[in-house]
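Not every chain is included here, but those present sit where they belong.
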Amino acid sequence: MIVIMSSRAGAREIEAVVNRLKGAGFEVHVSRGAEQTVLGVVGEDTPFADLALEAMPGVEKVVPVLPPYKLASRSYKSENTVIRVGNVEIGGRAVHVMAGPCAVESREQVMACAGLVKSAGASILRGGAFKPRTSPYSFQGLEKEGLLYLAEARSATGLPVVTEALDISTLPLVAEYADIIQIGARNMQNFPLLKEAASLGKPILLKRSPAATVEEWLMAAEYILAGGNGQVILCERGIRTFNGQTRYTLDLSAVPVVKSLSHLPVVVDPSHATGKWRYVLPMARAAVAAGADGLLVEVHPDPARALCDGQQALCPKAFLAMMEDVKKVAGAVGREC
Amino acid sequence: MIVIMSSRAGAREIEAVVNRLKGAGFEVHVSRGAEQTVLGVVGEDTPFADLALEAMPGVEKVVPVLPPYKLASRSYKSENTVIRVGNVEIGGRAVHVMAGPCAVESREQVMACAGLVKSAGASILRGGAFKPRTSPYSFQGLEKEGLLYLAEARSATGLPVVTEALDISTLPLVAEYADIIQIGARNMQNFPLLKEAASLGKPILLKRSPAATVEEWLMAAEYILAGGNGQVILCERGIRTFNGQTRYTLDLSAVPVVKSLSHLPVVVDPSHATGKWRYVLPMARAAVAAGADGLLVEVHPDPARALCDGQQALCPKAFLAMMEDVKKVAGAVGREC
């Protein structure tokens, strides 16, 4: 950590800061410039945020040198984390497509979807039984009934299931049926849910909050890793910007950024990011070209009859086209799908 | 609602949309332009988002006319909602200051803070017992012990207490001690928590998520109102922008915007928004001048020893200065404090 002292800071103020740092077990190197003094602080074991240095008189700014996450960092673990779910390895050479409806609406819909996405080459089935909806008046999901249909679709197709847990109270139920537990974007910093989900030992798909920096996202992953569960799959699904033509702005540069900062696998959800099925296909291709380890895509047998987000779901024909394109792009970047 | 058909939409596609709308009980007015057809749709009782219109062939865009929230809207209830907490009326003529430490750290700290803020003119005591921290390695709060200290401070000073509930599992405990239950910015769209908190019948302070539009914020309030609890206090605490000099960007225009769209009271938290105590004072004044019904401010007896966010806490002297200024500005805009 580096502490930049204000140009108005006096010797006594500098000394007070140095003393607090030494008292907390740090080694301190003092660089006195013509205008300002800078402290190089070595040995960051205690979380320095807890030292309240920036509230001390004379301190202008504290600049961290090491990232605040540890277990999630590339320097802690240099090789890529590969997560096994059934026969599927996420984070390895293959790019995996997780596809299915936004919301589970009926037995027929899920079974049709599961068959369809499997035959097109998807390796994981997605579908929401508990739905976080912006409006209290919108369809909120089939809940347990939805989980049963997902389980049945898994039996029929052999596809592992990823589905969202909204809350601690329904988490055990979701965990009973899910192969991968999804933590939604709105819950990325729901810390009690992160801790509890970590403790179940199942792989967790952690969506990025639309307001989260990459660092905050990795800190949320750190909650799970620090809870003893190393199976975290990160999912980029668009950030909030001034852009009005898409629902969110898909931040594909987050893929190589996360790959350089962390060892965890990253998948991309072009459906929620764009909010329009028309843009899902090019952004799915781009995500794979940027280095994503997988895709999370919404597919519906009849989007114009969907109970949730129909405008962003691919119809069966469009999904088939997407899979063909994605396979070609995966090949072009040295991967397979 | 208005449905704008694509310029490429044919007669059959237009008819299909009209039929679906009529089937759902809407009245439809068709305007045929030289380039595009536009449907004026009257009678928005079912949530039209569930109609999946944008997924129908030929539909270019759906433009809502009425806001998606109802109970929270000014057109549903034209007079201002006033919320009573003890002797305090939030949303009335007086501007109320809710002040205290970010986190409850010890009995001494809370008692000192409570006495201090009361004597300076604050009318509500704030303080966190359960803390949502970005890092799993940071201080997470005193939990139940913290609630007991808050209760003791309330007995000693007569100040009602606002404190945060992080999760359904600890909500009953928080509700037992809190006069106002705070839902934090990261939980603004934690829908199970909103529903459960609504059911307890206590006033709720609902912080705006840093990524939330005003509409999404009011939709979160709608969850509480639709749950039968009309006592919602909205709290603006900064939105996420590219700005680096403050932690978030305080969106003070949200105050008059919310006042025009909704009947609910709005308070402003300049401490979290700016992240630097130096800027809290001018932004507190500005919030009151913009029409805020109150302020949520962090105060610490010794900020440089705070366990949480010390750099944004006012020391006792700065808080006294703020209160004096805020009283003058409140007077200048026809209110009192």
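A and B are the chain letters, set down in written order, and residue numbers restart from 1 in every chain.
Operating definition for what follows: a residue touches a chain if its C-beta (ideal position, glycine included) is under 8 Å from a C-beta of that chain, and two chains touch if they have at least 3 such contacts.
All of these numbers come straight from a predicted model, not from anything done at the bench.
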With 2 chains placed, the number the full structure-file assembly comprises: 4
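Note that in this section only the chains that are shown with their structure count from here on.
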Angular offset of subunit A relative to subunit B [C-alpha, multiple of 5 degrees]: 180
Centre distance in Å when subunit A and subunit B are each reduced to the mean of their C-alpha atoms: 26
Subunit B-facing residues of subunit A, complex: 47, 49-50, 52, 54-57, 68-69, 132-139, 166-170, 186-187, 189-193, 209-211, 216, 219, 222-223, 226-227, 240, 277, 303-308, 310-311, 313
